[in-house]
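Left out: one protein chain. Kept in place: all the others.
On to subunit A.
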Amino acid sequence: MITVPRPGRPRDGGNEGADGAGPAAPTRRRSRVRAFGLRTRMLAAFLLVAAVSAGTTSALTYREARNALLKTAQDMAVSTFRDQVERTGWRLPVEEEGIEEILRDLARTGKPRPWVVFAEYGSIRASSGENPVSSVITPELRRAATADRYGSFERVVKDGVPYLTIGMPTVFKTGPDSTLPTGLVLYAVMRMTDEQINVDALLIAARNGALPGLAVALVPALLAARSVLRPVRELRRAARSMGSGRLDTRIPVRGRDELADLADTFNESAGQLERSVGELRDAEARARRFASDVSHELRTPLAGMLAVTEVLDEDADRLDADTAQAVRLVSAETGKLAVLVEDLMEISRFDARAAELNSDEIDVAEAIRKTLQARHWADDDRIRTELPPDIRARLDPRRFDVVIANLVGNALRHGGAPVTVLLRTEASSSGTLVLVVEVADRGPGIPAAALPHIFDRFYKADAARTRSPGSGLGLAITLENVNLHDGTIRAGNLPGGGAVFTVEIPLRAEEAGR
């Protein structure tokens, strides 16, 4: 046989049946922009800091500016109003007629803006406007002006319009240094629309100042994120590359920061890993070569021995009973040894990845029937088959024959009759069609402790039965053959007793013709 090394396919671990994680383990591809990735978090942090500082600064500035603006307007209004009122003269008691002219005079000269002036004296209510009584002046201001006799002001927002209301009680001189309240209280009400506009402009300016700050903060945020993300991305790529077997992967080390240290450490670890893996591989290769060499060396003398024992077997009848028994024993053991050596050679071919698949499109039912006939099991009433016709698949006929023969032989040897061989196709979980062969027996089944190791080499489920007809490599070779077809095999027990081996081999869609 000419063995062509198959392109390196990673070997899968021993027991394929334990879980379905075959070579098609999903490689997780993540998008570059993640919802809460490093970049997003760093951008968010930068923006947050910028927003807090810009927001606080503009809020405080705005506040101070607004307060200063309002204070100027209010102080000016109050002092102007007081000056104007002090220029007026009133006869006591105040007479209602003529009062409105005085108030209108006062109103015209309001600063910074004309205002509406209201007068209250006794039961007289008058104003320079249309309503004699203002709806804006609050009882608190009125109390401050009448009871406490202080000039006071109050900002009132009514229906969204801010007003400045000033209450000014009046006194008159009764002597050079004594005054007496007249009982007349004058109020001025001024709309603060200009102040409102100025304050709004301040607010807009503060907001507009904060936004460019945020935009500017984006630049260092992006740079910082990039400087962190690039090494991290390189590291991830390198780690993935190492995971897929390229142990010579290294990362370029830039700068002297923590990320450079990390890259350095990664490179060192990768180097050490590469060395140890290399040593292990060498040792394994030596061990394999040794097993292969040993079995090769044993084959030639065994061939001679087999020829001799055949002759001896034929002549055994003519020997005396004891000698005949001994001769038959030697002959049988030699035969087993030959089988063992063949199996060992087969296994070492698998280990050396020298086993190759010679696929051919075959009728699977026909192939199984041929296998049974070749082993003289076709007419055996211990074997039942359910082989639907017209299932065709691309298989290596020789290896498939080995799989079926090993499973059926194993069932006959260790399980109980009847042995059932079932063939069917079904859709696997991933949607592809798979060929399923089930070999079940009605024996005692496989002990639970033995199930994980059933496909191990030289593993014997029944420890007491140290001598069995098999080589101890049958199921291991079966597993390797199924794996070679990209299939899986698993062992289990039927609910009613008896072991069942299930082989699943994917059907190539374009080749699974009927």
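Operating definition for what follows: a contact is a pair of C-beta atoms (placed from the backbone, for glycine too) under 8 Å apart; a residue touches a chain by one contact, two chains touch by 3 or more; residues count from 1.
Basically, contacts and distances are computed from a predicted model.
Engineer: Quick one: find the hidden chain's UniProt protein name among "Lipoprotein", "Branched-chain amino acid ABC transporter permease", "Sarcosine oxidase subunit alpha" or "ATP-binding cassette domain-containing protein".
Structural biologist: Hidden chain, UniProt protein name: "Lipoprotein".
Engineer: I'm checking contacts with the chain that's been left out. Which of A:124, A:205, A:352 or A:433 qualifies?
Structural biologist: A:124
Engineer: With respect to the chain omitted from the figure, which of A:42, A:107, A:141 or A:454 is a touching residue?
Structural biologist: Here the residue in touch with the unshown chain is A:141.
Engineer: Quick one: which of A:135, A:174 or A:300 touches the chain that's been left out?
Structural biologist: If we include the chain that is not displayed, A:174 is the one touching it.
Engineer: For subunit A, which residues lie in contact with the unshown chain of the complex?
Structural biologist: Residues 48, 51-52, 55-56, 58-60, 62-63, 66, 70, 74-75, 78, 82, 85-86, 88-96, 121-124, 138, 140-141, 144, 146, 148-157, 162, 166, 168-184, 186, 192, 195-196, 199-200, 203, 207 of subunit A touch the chain absent from view.
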